[in-house]
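Entry: subunit A
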Amino acid sequence: MKSAYWLSTALLGVMLGTAAMVSTSRAAEPLKIGLLEDVSGDLALMGMPKLHGSELAVEEINKSGGILGRQIELIHLDPQGDNARYQEFARRLLSRDKVDVLIGGITSASREAIRPIIDRTTTPYFYTNQYEGGVCDASMISMGAIPEQQFSTLIPWMVEKFGKKVYVIAADYNFGQISAEWNRKIMKDLGGEVVGEEFIPLGISQFAQTIQNIQKAKPDWLLTINVGAAQDSFFEQAAAANLNLPMGSSIKVMLGFEHKRFKPPALNNMHATANWFEEIDTPEANDFKKRWHAKFPDETYINDMGYNAYNALYMYKALVEKAKSTKLEDLRKVIATGQACIDAPEGQVCIDPKSQHTSHRMRLISVGPQHQVTVEKDYGTIQPYWLGEIGCDLTKKNDKDQYTPSHLPNKS
Partner candidate 1 sequence: MALVEVKGVTKSFGGLTAVSDVDLAVSVGEVHCLIGPNGAGKSTLFKLIVGLYPPTKGTIFFDSLDITRERPSARVQRGMSIKMQAPSVFKELPVRQNIQVALQQRFSGAERDAEEERLLTLLNLASESGKLAGALSHGQQQWLEIGMALALQPRLLLLDEPTAGMSPEETFQTGELVKSFNAEGMTVLAVEHDMAFVRQVAQRVTVLHLGKTFARGSLESILEDEKVAEIYLGRTQAHGHGH
Partner candidate 2 sequence: MSAELFSLFYQFADVFAFLILSAAGLAIVFGMMGVINMAHGEFIMCGAYVTVGLVRIGLPLAVAQGLAAVTAGLVGVVVEFLIVRRFYKRPLDSLLATWGLSLIVTQSMLLIVGSSITGIGTPEGSFAIGPYTFSTYRLVLFACAVAVLVGLYIVFMKTRFGVLARATMQNAEMARALGARTGRIYAISFGIGAGLAGLCGALYAPTMTLIPTMGATFVVESFVTVVVGGANVLLGTAPAAVFLAMIRMALNASYGQIIGQIGMLFAVILIIRVLPEGLSSVLVRRGR
């Protein structure tokens, strides 16, 4: 009898001991972060800072004790700008490496390529670019700025300062098309006029005709949402032809650092609204830049994508630590409280529960003749409101769709 008692206590002890060991070993096991960023191919220019931003954040977080006491391990794959490879690698990270969170994607096409794959799992996904907006998907958290933060600030300012007539040069794909749609909507509300819209196929590098079309249309200013290295040649060619018009954009300067890549004054008179650009001069920002350049001394420019990629990891850390779990549903409970915030180098950044997009502190910057960057206006924090207004509410239902001003959710 006694021996049976001893036996059972001993067994219990062994079981508890193993359980404890299992749980400690679980705690010691690193959190896996899957990262998909292009560091070769056409987009390497912008993809490289994204990888660097993630690497910097991982190093810092690990040094300060990891997330929930667990170290984090970054598994980076380079899809080389190929959508098929994005899919291939997303599957690999999700089902072979079984990552706890997936981060990355550069073009909207690459994001859309992997979103259906992620939606079939319960892994959270962070998209770290500014983009054309509108994705309403419970698995996705967007860290970048979106049209209501960029265009709703920039366009009224440009109209007020330079005039009501705008000419649009946009890359001929979804980002350009949808951004142009936003511009039309905002210009209409402002009583302005879009005197020309030109969509340029990706890869086009010669703009003599475009420059003349612009001169014919006589706009007050230009909205330049051309994309990619080839299309950026527009600035050089417009400057050479002495086009000399004020320009506005949602992607120039802070993202492609054209003002660092082109010889002045090609980017003279460019305006943009951004949540981040390297010239931000605040103590937090300066400290961040110092750490970045210490680790990556050769970096030409800390662009906004790289900065967002850095923030994404801290946001993930904040969510996991508040939820005390890495499960998507637990993280989303934290998001639903509206208290998912971090103190980022730009200021406070919070996730909007309805759309899972982030609020940003927006500043309007201009580029001078010597390519010096000046802050023209500080808008303070702007919430991502548009998706919520049109009826996306991820706390209630998961649409898994992308909306645009001309593609709104069915009112039910």
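To be clear about the criterion, contacts are C-beta pairs under 8 Å (C-beta built on N, C-alpha and C of every residue); 3 or more make two chains touch, one makes a residue touch a chain; residues count from 1.
A quick word on the picks: all candidates are chains of the complex that A comes from, given by their letters.
Here the structure is a predicted model, which is why all the values come from computation and not from measurement.
Out of the listed chains 1 or 2, which is the one touching subunit A within the complex?
So the chain touching subunit A in this assembly is 2.
Considering only the defined contacts, which subunit A positions touch candidate 2 in the complex?
Touching candidate 2: residues 40-42, 44-45, 48, 172, 198-201, 203-206, 208-210, 212-213, 215-216, 218, 229-230, 232-233, 236-237, 239-243, 260-264, 266, 298, 300 of subunit A.
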